[in-house]
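Yeah, one chain of the complex is gone here, protein chain that is, but the others are all in their spots.
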């Protein structure tokens, strides 16, 4: 590779934008051409993402440039469409959108600004991603939840699925709200968007892609957790297969995927915090199978997966720049 | 009431023993006659339960007395049987056991020391408790989980139930272990005893008591939470009844039970921490009903309910001594 | 006592207002006549303080009444003056202000609405409080910090004091802010108002009251803690007295004060959370004395102390209604 991938970031002041900056400034084959943030233009990045003090002298700008190879959109849901409608980029510039604007099949072809998006879950669509022009980066719950179910879908085993998941506060972004107020959230648990979470659509499409023809019914109860990073999910289904048969199905499915590990010992959330990894564990009693999966909502669930997709788009090893030291504690 | 209820506590140095002391020293109609702890005999209670500094000058003892009205057993599971076999108390002394020794139907009649136990969930068995000689106090998960399901059982609506619950670290007691080590547990989530939790037996018997004849299949996935107090549970079942019809069933069921509240707005764990209350909320989408319930594992899930049972045994208002200031935050 | 003390609360929707309600609804000698909150008028109290579900059917009102014995002001700093200027209450109604409006000597006599305030720290001014018409309730940091220093002031031992204190998030109230955002505050520590905390004034006046004539220099560094309730303070001074001599000074000073305990074993924050107590511990090496003290910012540091003051104002035992079950965990 002769030159480094030139990247631009739109919405660099938010949580996913910040994580993306943290990854890209250490990426050996990428460089940051600009970080767009209207409200912070002119400020040093470390004035907003204060943990980057000493790490970078990049500044936010309110201008964009066409002299990039890839553009990351780290905007609120719905704002990517608006941004791309109002700001045209050369067709040769690839776009990776971290919002939910282009994830569903009906949204992947955008005629108004002439772009096609591929759903960017490498464990599902790696070859398509390699050849894609643009990527719709999956949601955080969608990623961790799907990775626990895709092998079962491929094996044709899914029908009724009962899932509970818990997410860290960073999943709700940096805007202040009653449910992100420390005095409320500390030591607290609450369900939200019970049975109606916005990621059900993309999950359903992925499962149907691997297990077509059978209607799958996913009952998903998301909880707010009293921690900042990470998602833990447990899904229960009925199956007559043995635990050993099921483990083989999972191990086979993920054997070439470096960021998804199938564990035969008990997993826990902090195994993956501050990494791009997802870990999966199976447990069985009678005819019931429970699949546990855990991932970091800001990395494999957002900015880490976005970099993984960038790597695939540009022919790099998908692990490049993503060998992150786990926080561990 | 002429005299105060004289209480004895066996195992007063543990977590449930400590909570019981905290409640009984402020109970207007009870007094603590002795607190038994072999390893702490002679120490002031506040040397072990250090938050009780300034509140009580009681000491632990390694002796017991027959001059009591009720004996609380706050021992490890299995140890109550051993204790009662080795230590005889007058038949007139009522026993409230906080362990799981006498909760199941097969264990309630104990011929070797000639005692019968009633399963002490007031919302299920209040009248039996009032007339009981001895009480098997329910488990913490069992309490919060059952209270979310009993009205459905009574309405004959249960068949397949999918439940996830999360519990605070105090549920594991004060013995040190890898999963209660702060560096591990902080900001962490892990499943444990998936589909095999020891409370499934008592829950199953309670549900069958209200909904006999139909086999109920409860898939329960318990999680370790990164907080100290409280249990939050979400259970999913299928039903054609409307949310309004279901709320009426719950409200009717609990209308005379002061510690169980049915909420039509979103509940959360900290509503009930440091109280003897359980809150319940219902949500519905399509044919799926999700019941959320939350309780404090050490109070309504253990020592608070034990005091509630004592109140019922001795003809007091069941709220006596249990109007606790919530921690709230 | 024939009738219960009739209480009114202004600003009942905030954190200190909520704690006051939690205390007063269980107080055996008081009743709540009205809870004023303009923005929540008409709502049930449990719709705002959701942990009070099942505990009270009180509602907020936007009206006040003269038919009370005591009025609690739970308003923002500076707003009490404004409120009392605009709303006149009969002279016979005692006022307990939880804000900082009347704490300093220069503010205690208010001619415009003809009221005199006594600084309501019972360990300093118990007799004056008993005979007072109105009370300026001390600040949270001020309470915990002073209680660690008052015996030293009385013994004439203070000169240069170096203090660090850490406070829970509830000290900042319920308004949303960047430093109370869960994603920021969890697992975080930050200094704020270094050497300039607003409680220095009231602390200085109290110390001077007991140790007049010597200029005391208090360097106070407050920290934001990653917990919700409580204050922990360590103060270092130089003295030639022995640890034993110092302990005797402290024990003598507090021997008749039920809520302040001097501990000869290591103290910790959770000893006092959800109680009206303060615990104090001394440590010495060479000529340096370190005094640790811990209290609950919302109780002994605010609403609990307000009720303690009410008890004293009305001739009750100061512990009435304040034998609270500690949260302990």
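Note that the chains are named A, B and C in the order they appear, and that numbering of residues resets to 1 at the start of each chain.
As a working rule, contacts are C-beta pairs under 8 Å (C-beta built on N, C-alpha and C of every residue); 3 or more make two chains touch, one makes a residue touch a chain.
Keep in mind that what you see is a predicted model, and the values were worked out from it rather than measured.
Among C:264, C:288 or C:319, the one in contact with the hidden chain is C:288. Per the touch definition above, the residue from C:29, C:64 or C:219 contacting the chain not shown is C:219. The chain not shown here touches chain C at positions 162, 164, 166, 183-184, 186-192, 194-196, 219, 221, 223, 225-230, 232, 234, 236, 266-270, 273, 281, 283-286, 288, 290, 292, 294, 329.
Residue-level contact of chain A with the missing chain is found at 15, 18-19, 22-23, 26, 47, 49-55, 168-170, 186-187, 228-229, 258-259, 261, 263, 265, 267-268, 270-275, 277, 279, 298, 323-329. Where chain B meets the missing chain, the touching residues are 15, 168-170, 172, 174, 176-178, 180-183, 185-187, 226-228.
In this text, only the chains that are shown with their structure count from here on.
Listed by label, the chains that touch chain B and also chain C are A.
Ranked by how far their CA centres sit from the centre of chain B, the chains are topped by A. The two sequence copies chain A and chain C touch through a face in which the numbers common to both exceed half of the numbers used overall. Centre to centre, using the average C-alpha position, chain B and chain C are separated by 34 Å. Chain A and chain C, compared by their mean Cα positions, are separated by 46 Å.
Annotation for chain B: residues touching 2 or more other chains are 186-187, 228-229, 267-268, 270, 273, 329.
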